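For this view, one protein chain was removed and the others were kept in their places.
The block that comes next holds chain A.
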Amino acid sequence: MSSITPADVEVGAKGGGGAPGRPGRVSLGGLSVNLRSSGIYIAFALIIVLFSVLTDGALLQPQNISNIIVQNSYILILAIGMILVIIAGHIDLSVGSVVAVTGALAAVLMVNMGVPWPAAVLITIVAGALIGAWQGYWIAYFGIPAFIVTLAGMLLFRALTLTVLGNQGIGPFPDQVRTLANGFTDGWLGNVGLGPLGGADLFSLLVGIVAIAGMVLAQWRTRSARKGYGQAVDPLALFALKMAAGAAVILFLVVQLARFKNLPWVLVLLAVLVLAYSLMANRTVFGRQIYAIGGNLHAAVMSGVKVKSVVFWIFVNMGVLSAIAGVIFAGRLNQAGPTAGNSFELDAIAAAFIGGAAVQGGVGKVVGAITGGLIMAVINNGMSLIGSPSERVMLVKGAVLLAAVAFDVWTKRRAGTAR
């Protein structure tokens, strides 16, 4: 979507091998990489290497990987919704408070009123949708800037949380909810020996292998279809290399998790959400319209996009994801507390921007936001492993956010992109 060429070169091509030596691209052993779109993944890899070295490999130990995922799952879920809001050119400051109020609602339903947990979760999600609809109405149909509406929402829903909870925590949650938030798949198929790595859960490994096979198959079919339509595709060697790299990452992750306590349920949920939302953003009319609105609102209106309706539903969706995050966060702590979700909105927004969203909207990817969230998660985790005080962690995270957006602005200016 974003090839980088100076303004005097008329046009630039994207993908398809690419021409080495073009500014904004670096050449890696004959392969050229678009810095703006893949810089984030390179940065992520470098940060992992850095902290692996600094922590003597503790970062990538089975239990630690599991911890990173489970401890950050709710931020990552919020980041998925937030990136869509930001692509459309809006912002949502209320998600932390919505996490709190939906967690509180779930607790009241399950703990105080004894509603069965599936019904309670469903009601909570519907409540999240209603909260999103409330904010979406003011933003899309009434025309108040999202910044103001969600700032008000931040206060309103925090106030509602405190009212519901009466300023004290409610718990404990049913086991099923705790398992979803904090637990792991059962070792249904027993363990297998992995030589020097010791025993690992067979079911987890099988899931990993199925995931790899699915990824390769889907990518291969896309590539074949593109070729059938005469589109440029990666050369076979590059395609194979990309698939091998993807497979290696998944395999490593799954083996490490299988050696610890199997697959965390939140990872399964997260994987489903990332896949579904990536497809939604790229392949559906609704997803396309989000990009169109953020890229040029006027042009979207003149192209027949129902802007108000799209913006409304983006906020409804944000409310739903906030409710899911709310249940998981409460389940993980086994208690819905009055301060739950404090400053989550800032983490989710930072994840989206570190992950390559543009400040003016119109640009961003779901996978990018997840990567942005994971970058912050690894920095958090790595720095705490080496015993850095929390103020220093905050300092580094702030610097990373600023640097990521500065890099984005800089590449854009160098590319001479219009506006």
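The rule is short, and it goes like this: contacts are C-beta pairs under 8 Å (C-beta built on N, C-alpha and C of every residue); 3 or more make two chains touch, one makes a residue touch a chain; residues count from 1.
Throughout what follows, contacts and distances are computed from a predicted model.
Here one chain is missing from view; checked against "Phenylalanine--tRNA ligase alpha subunit", "Amidohydrolase family protein", "ATP-binding cassette domain-containing protein" or "Peptide ABC transporter", UniProt names that protein "ATP-binding cassette domain-containing protein".
Summary of contacts with the chain left out: across A:G39, A:G81, A:P264 or A:G295, the touching residue is A:G295.
Shown as candidates are A:L197, A:A225 or A:L395; the residue that touches the absent chain is A:A225.
Counting the whole complex, the residues of chain A in touch with the unshown chain are 1-3, 5, 7, 9-16, 225-226, 228-232, 282-286, 288-289, 291-292, 295-296, 298-306, 358, 362-363, 416-419.
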